[in-house]
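Only one protein chain is missing from this complex, and each of the others stays in its spot.
Chain nomenclature is as follows: A, B and C, assigned in order of appearance, with residue numbering initiated at 1 for each chain independently.
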Amino acid sequence: MRCHDCSARRSVSDEGPDLMRAWLVDRWLALVPVTVVVTFLVWWWFTHDPNAIDLGNRFARPSFDTPLGTDELGRDLLTRIIAGAFITIGAATIALIATAIIGTLLGTLAAWRGGSAGTALMLATDSIVAVPEIVVALIAVSILGTNLTALMVAVIAAGWLPFARLSFEIVGRLMASDYVVAAQMTGVGPGRLITYTLLPNAARPLIAHAFLRFPGKLLLLSGLSFLGLGPQPPTAEWGAMLARGVDELERHPWVPLMPGLAIVVTGYAAASVGRRIEQPIIQRPTN
Amino acid sequence: MLLAFSFFAFLLPEFQGVDQARATLYARSEEAVPDQETLDAISEELGLDDPLLQRYGRYLGDVVTGDFGDSTISRTPVAPQVWRATVVSGTIVGLAIGLAVAIASVLGVVAAANENRWPDRVITAFSRVLVAVPIHVLTPLLVYVVALRLGLVPTSGWGTAKHLVLPVTALAIGPIALFSQVVRSEMLDTLEQPYIRTALAKGLRRRRVVWLHATRVSLVGVLTLGSLFVAGLLGGAVIAEVILGIPGLGRLLHDAVKASDVPMFQAGLLVAVTVGILVGLLSDALSRLLSPPERER
Amino acid sequence: GGSEGDDAASDASDSASEAASESASSSSSSSESSSAEEDDHSDDEEHDDEDGHDHDDEEKDHEHDDEDEHEDEEHRDEDEHSDDEGAATAAADSGEPSILRVGLQFGPDSGLAIESDDASVLVKAGVVEGLVRSAASGQPVPALAESWERIDDITWEFVLRSGVTFHDGSAFDAGAVETALAYITNVASPPRSLGGLALSTEIVDDLTVRVITSDPDPILPLRLSSRSMGILAPAAYDSTPPDAWGTGPFAITDFTPADSLTVERFDAYWGDVAQLDGAVFRFLPDAGSRAAAIRADEIDVADGIALADLDAVGEDPDIELIRFSLPRTASLYANTAEGSLADPAVRQAVSLAIDQVALADGLLEGQFAPAFGYFGTENAWAPQSDPDPADAIEQAAALVEQIDPDDRSIQLWTYGSRPELADIATVAQAQLQAVGFDVSLEVGEYGPLEERTFNNEHDLFLLSRGYYFDMADAAAVFTSDFTCEGGYNLNRYCNEAFDAIVAEMSGAITPEDRQALFGQAAQLLADEYVGVPLVHDRARYAARTDVQGLVIDPFELTLLTSQVSLG
Partner (left out) sequence: MREGTTSSSRASATAVVGSVDPCLSIEDLEVAIGGDTQVRDVSFNVASGSIHCLVGDSGSGKTLTSLAAVGLLPSGARTSGVVRIHGVDDNLLGVDERTWSSIRGRRVGYVGQNALGCLHPAFRVEQQLIEAMRRHRPLSRSEARSHVLDELAAVDLPHPERVARAYPAELSGGMCQRVAIAIALVNRPSVLIADEPTTSLDADTQERILELIRARVSRDRLGVLLITHDRTVVDDVADRVTTIVDGVASTAAPGRLVSTRVAARKAQGEPADSAETAVLEIRDVGKSYRARGWRRRADVPVLRDVTISADPRTTIGLVGRSGAGKTTLAQIVAGMLTPTAGSVHIAGRPITGPGRVDRNERADLVQYVFQDPFGSLNPRRTPLAQVAEPLIAAGRSGDEAEGRARRLLHDVGLDDGQITRVPTALSGGQCQRVGIARALIRRPQVVVLDEPVSALDWSIRDEIMAILAEQQVETSALYLLISHERALIERESDRIFEVVDGVVRPV
């Protein structure tokens, strides 16, 4: 039965590079249209201004001139979505990385120290988990004001918990594993233990978790924008664009649809990458 | 823990750098002239002139005797309002969680039982997309389609069973999408277990094995996961309650923070945290009750 | 001021004679109501403008800019009125209670405190009345007081209506007035219409009361017409905030914060007993929800229809839109004390650079009126500057050329709670940048921005603000917003000449005198480019066509009255 485990493990990691190669060979043809689209987007981005207002051309339908239509100020939605990609994905990524680092550090520390420190941390997180994310963010924004930085602080403040819990669990499990005990038995000190043993083994589920959390971050950003707490106009942030455009759902559906699609597609893609990294089991997201 | 939260709530206006008297005046009478006399009068009314700790001590003393104070904005006791809002949100969130767990269980099991065949692909694709649809898009869409176009339920408001449909649906869809993926992967895990093979080797029909033997183990996880989501849904409820005009706890917290209504916020936060902790304990107990007895190690 | 004769509402058959003071806007005819209809023709322009737009949208707004037509309409209303009574009786016979369902944007959040903004709901719901009522013309007319008289500079004597009962069954008398006015004067946050004035009372007899003001006040009756000056039963003041036991045609039966307020007909009402059995006011903060609710026939009347929903709501044959100008202006408040905007030439450049017409007609889809002065065109006395000349942009650019380059970068602030402001600010930013300014935009929370403004940290602050504090008199806003000591002086403006004009206002008694002074003051502000008005707001109500006799006045005071019925 052990050998079942080992063969299963073997196949996963061995096939990595092969899979990659096969994937590339299979899809290199698909790269051609992708390149064309990317080139077009880059060109479009350089030739258009996301904040150029044209009140004479409000709510234009998608057309040749404005491939995704225009919004309530006559701004080109395609340009704004490209601009928003930098802001939204950037903000979500930075926020996510920060949450991941803070959460992982705390969780690892708690698991490392174990005992009452660990219990205390988990008790704290258990009760903070009971406070809705949006309310945490609401408080953070009300303290720091409504701007992108504040929003990111808010998202980070609300987001480190799941990572702390997850890394607590993972590192806790690792600490009890034979090979960590073995390393300690052979005299390895904390520094080298963390760098060579704990981190490499904890990284994968944590990274996967980060990717799986990505859509959630996008949604939180957007939800805060909806409540008027997001980045302020004219920032072309997707969540803000979507929140602002929801009013037009019936009259000019493409206005909310375009940023909405951008969020869904990005979230979907990130989650798929996360699943690919994670492979075997979806980690239970602890909210 | 609760104490820490209440103290934090108490300090909130300090953190916010908000002049509480001005905020109160603004909330009561939006465009009133904020002259000093008025602000002084409000400070006095709210007892803001005493040192912070003294005020906090007084507050704690009151709470111990079951008095959660009066809202600074409306000057009425917060307890009944928070209670009413909690009942409202509790109903919505509870139903949404229940619905999500039930539907997601069925979907997840169906998907796992048909791994990589069309039912699985459809369910998985839908759930992956729906996970990324924000509630403030979902809710107006539901209002438009279900309430306005089809006229099946009221567009907004609170009171009858029909009013529950929209908020519960709006809140449940995200968790359904998420939970069904969790159930699916847990089911796939379980279906690999040796005891499933034993069950099949007994000659049992696959349907019975999937729906009885595998679910008995796989669904415990999603039950506890559901309880972890209570707080998450309360957050979603903020938005749904604003859009659908529902007097719930999420909206109450939102309004209280924006208006710096400290007593209201404190009471709401206390309730939210208490409920969250209780639900956590309950779900622990539930999962201990439901999960198969474990071998002692 | 002075006694205006018998009260119109006391007798339905009298209503025609009182037509001039009753700008009724029945939704059955969906007429536009305007505060200046009877005596002011200068707003023809505006009407034409609006009508032009409305025709585009194929809406059924009637033109009625002249009095004859108005009279006709009143008569028609009356006809319908009698029909309605029949209908109401029929409804009563069939046992089906007639309940009006209203969706409101702003719910009461201050526990229905009479001195707070919640009073607006109490007045809209027909629960509370004051001694005086404001007619559509903006003039005070009798309500709970039958007549009044100014005895000296600071003393007014009011003769009260007899036979009035509060909802708690107690009788309305001089003592009730005394209790009410004492509360409102001494409450921690007195209503803005009081403007810092302290009132005391002296009971002459049961139905005669004298009100003494702390300073000479020529417009006391007008002040007493504002929504927060409603008179509640004396027993109501025993609790904090006071219970809303008024004298209106409807009494509250149920109130759930953040959800709804339910009222039922008060059969002991002193005037016409209401036609409706009751009403439910639901608080729906989301504009889309209100629009959806009225389209789904879940409510009969909704306020604050968003631009995005206007088409869909207007296209519904069973819904009609009621729109009228509001005494509210979105304007750029400039820091006239510090920074580059302290230079009037810079403010002139800003003024020239901004294209109000583009904002109102382009961005706001013609649902706002371009502002060429703080005060809208329905105020005859208010000076209106000329629309920007054709070469305004060039002129502005030339002015900017002369500004020290360091002074060209300015901050523009606004806040998010009114959705249109962020859009206006975005466009304004673009328009200012087009003439050479370097504008950074900040959209924040109102509170902190206000504080920073009072610390002179701003350049331009885009704010939407009503210019009448619930009554048709501009003295209060001039005092608080533009005098050196003004409590709401966001422009940080201080000009002795201006303060002198404002000081004169307390001595001016007749409307003509006052309006002359208002005109002078407004002109001075316009000449010095103290802030840049952008657009005037308009109210956008929607009502289902079976609602009869709905009257919404330009101050948005009334909504539910005895006359409203469901056809």
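Keep this in mind: contacts are C-beta pairs under 8 Å (C-beta built on N, C-alpha and C of every residue); 3 or more make two chains touch, one makes a residue touch a chain.
The model shown is predicted, which means the values in this text are computed figures rather than measured ones.
Engineer: List the shown chains that the missing chain touches in the full complex.
Structural biologist: Over the full assembly, the chain not pictured touches A, B.
Engineer: Looking at the whole complex, which of B:Arg58, B:Lys162 or B:Arg206 touches the chain that is not displayed?
Structural biologist: Per the contact definition at the top, the residue touching the missing chain is B:Arg206.
Engineer: Could I get the residues of chain A that touch the absent chain, sorted low to high?
Structural biologist: 1-7, 9-10, 13-14, 177-179, 181-189, 192, 196-197, 200-201
Engineer: Given the full complex, what residues of chain B touch the hidden partner chain?
Structural biologist: With respect to the unshown chain, the touching residues of chain B are 115, 193-195, 197-206, 213, 216-217, 291-295.
Here, only the chains that are shown with their structure count from here on.
Engineer: Is the C-beta contact count larger for B-C or for A-C?
Structural biologist: Greater number of contacting C-beta pairs: B-C.
Engineer: Just the number, please: Cα centre separation of chain A and chain B in whole Å.
Structural biologist: 22
Engineer: At what distance in angstrom does the C-alpha mean of chain C lie from that of chain B?
Structural biologist: A distance of 39 Å separates the two centres.
Engineer: With centres defined as the mean C-alpha position, give me the chain A-chain C separation in Å.
Structural biologist: 47
Engineer: Provide the list of chain A residues touching at least two other chains, using ranges where the numbers run on.
Structural biologist: 142, 246, 249-250, in rising order.
Engineer: Can you list the residues of chain C that touch 2 or more other chains?
Structural biologist: 288, 448 - these are the residues of chain C that touch more than one other chain.
Engineer: Considering the complex alone, what residue numbers of chain B touch chain A?
Structural biologist: Touching chain A: residues 1-2, 5, 12, 15-18, 128-129, 131-137, 140-141, 144, 178, 181-182, 185-186, 189, 221, 225, 228-232, 234-239, 242, 250, 253-254, 257-258, 269, 272-277, 279-280 of chain B.
Engineer: Which of the residues in chain C end up touching chain A in this complex?
Structural biologist: Touching chain A from chain C are residues 287-288, 306, 308-309, 311-312, 358, 362-363, 416-417, 419, 422-423, 425-427, 429-430, 441-445, 448.
Engineer: Would you pull the chain C residues touching chain B in the complex into a rising list?
Structural biologist: Interface residues on the chain C side: 109-111, 113, 115-117, 188-192, 195-196, 240-241, 256-260, 282-286, 288-289, 292-293, 295-296, 298, 446-448, 450-451, 465-466, 469, 480, 486-488.
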